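Missing here is one protein chain; the remaining ones are kept as they sit in the complex.
To keep things simple, chains are lettered A and B as they appear, and every chain counts its residues starting from 1.
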Amino acid sequence: MSDTSFTGRLRSFADSDLFYSFRRSRTTVVAAVALTLLFVGAVFAPLIAPHNPFDIANLNLLDSELPPSWLEGGNPAYWLGTDTQARDVLSSILYGLRISLFVGFASVILAAVLGVFLGLLGGFVGGIVDAVIMRVADVLLSFPAILVALLINGVMRGILPANQHESAAILVLVLAIGLTNWVQYARTVRGSTLVERQREYVQAARTIGVGRLRIMLTHILPNVLGPVLVIGTINLGMAVLTEATLSFLGVGMPATQPSLGTLIRVGNEYLFSGIWWVVIFPSATLAVLVLAVNLIGDWLRDALNPKLR
Amino acid sequence: MALLEVENLKVEFPTRRGVLTAVDNVSFSVEQGEILGVVGESGAGKSMTGAAVIGLLEPPGRIGGGQIRLDGKRIDNLSPDEMRRIRGRHIGAVFQDPLTSLNPLFTVGEQLVETIRTHLPMSAAEARKRAIEWLAEVGIPAPDMRIDQYPHQFSGGMRQRVVIALALCAEPRLIIADEPTTALDVSVQAQIIGLLKRICRERNAAAILVTHDMGVIAETADRVAVMYAGRLAEIGPVARVLQNPSHPYTAGLMGSIPRVGPRPDRLIQIEGSMPRLTDIPGGCAFNPRCPKAFAQCHRVRPELRPVADGAAACLLYDGVTQ
Partner (left out) sequence: MFVFLVRRLLQAVMVMLAVAFIAFLMFRFLGDPVNNIVSQDATQAQREEVRQRLRLDDPLVVQYGRFVVNAAKGDFGISYRNSRPVSALLAERLPATAELVLVAAVLSLVLGIPLGIYTALRPRGVLSQGLQIMSLIGISLPTFVTGILLILVFSVWLGWLPSFGRGDVVDIGWWSTGFLTASGLKALILPSFMLCLFQLTLIMRLVRAEMLEVLRADYIKFAKARGLKNRAIHFRHALKNTLIPVVTIFGLQLGGLIAFAIITETVFQWPGMGALFIQAVNFTDVPVMAAYLVMVSLIFVIINTSVDLLYNVIDPRLRTDPTRATGRGA
């Protein structure tokens, strides 16, 4: 009776409560549009950016410290102005967005994979394995994320020789943020696993001798992915913020490969010299990015919450 | 003049699929001191009716039409503050779950005293004395000690007694009891119902007893109103309606009560189930399931007409040719 063709599915999605609540909420639609624009900008940065801010040879120092193009003294070639080294602010933002988003996504994926795995393991195997994982999770959760991320960052810097700090910065950041944020996934998945474990289909599978790993992957995993998705969406905003904060503090992305946070840090040093655009525009971009992600996460959480329907 | 008169009451809910009517054109009255049972399946609109009377409809629900009169004066169009003064003092309510009805962070005494002093001019000491009397009245042992205890220190049945005390301590003349025993153990249900009945009689207070349990109605009520799909199907004195129902739905309900008897028999069921608010059939809402339905039933919606010593909304009594 239900139309399973593509247009049929599209129509039934368009008709669903989820999409209805999406359309209804203007803020969410605006947020989604903004997010898409930022994504496109980041992904296609090498193609769209008017200049390449890393191409040192092509930087014309006479063009440094230019205000945005609509102000007096501005140059339409550098739409949002330039910094002290004649780098185009708009291009820097696009490339920085790229890095910020990459680190954000990569760390969320790392955290999710690690968390789901540990949650499945603990929930399914139980016993001392579960106890240890949950203890660690509890302790980790009682510390603020930024502190843990800073610590992991510090440890990794200690392990790596000093000359590799810059080139490994992305890896260090992804690891630091990912290893900090896995707990929520693990807890949710563990809870679901504990519930599913009692279900008859699992017990039936065990009696016919299906291996535990296979049960975990093929039976339990699909059932716990829903909440994981919601957590991931909500965590993306936090991951991006954490990366920006670490970079701002000086222990994240270096100035040679700046993320939005690094741009803000560098720009901050010139706050009193009047070239506000170097700080304001990257800040605004970061704010819009995180705000959009948070709004969508909020909407997703409310829309999927059965209690509020 | 009846204590409470409900006339053509309509309760509606605007939703994205249109306006749903949860209570459709319901009329009844409650005399001073009488207990009216309102019975029906889940979703039939009984709780909504009670909520509308006491003015506690949750938005977006609203009264879409009709009148509610207490002592001849309209109460459905009062300001929130005027309605607040009526609640507790003139109309009281008892809800289903005694555990969640009491604030866990305040003692039973604190909650009683505050209710009493909100409506009756009394000092704190006098109110406390009155509270202890009420606890004794509803059968709580050692009331002067238990008055300072917290709700979680009482058992389920005891808690519901406290709830009844709270509902009555400002001395209203009408109580709306919405499924007061459903959340309690079977052994305790009879005690609570007995308590409710006794207290109402002693104070000549009227009660609207909303429940899906026919047995409770039979024990306690003077008259009974049967609701179906938001509409009133039948209303009349309890004994007669139960013995000799006029409306086919009521007959079906009575038939479906398991009876202990000499010969084991099949349990009679009513075919199908009550329609959802979005899918109410045209004509009489019960017609798809009614064993006595005829052609007109699909087209004409029956009005409430007097039948015997009560009233029923069924075309069988409408004088319409079959």
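Here is the rule we use: contacts are C-beta pairs under 8 Å (C-beta built on N, C-alpha and C of every residue); 3 or more make two chains touch, one makes a residue touch a chain.
Quick caveat: nothing in here was measured; it's all calculated off a predicted structure.
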Touching the absent chain when the full complex is considered, from B:R62, B:R87, B:K129 or B:R301: B:R87
Of A:N75, A:Q257 or A:S283, the one touching the omitted chain in the full complex: A:S283
Selected from A:V113, A:V129 or A:L147 as touching the chain missing from the view: A:L147
Residues of subunit B in contact with the chain not shown: 54, 56, 84-89, 92-93, 95, 97, 100-106, 114-115, 118-119, 150, 152-153, 163, 166-167, 170
Where the missing chain touches subunit A, by residue: 139, 142-144, 146-147, 150-151, 153-155, 157-159, 237, 241, 244-245, 248-251, 261, 264, 268, 271-272, 276, 279, 283, 286-287, 290-291, 293-295
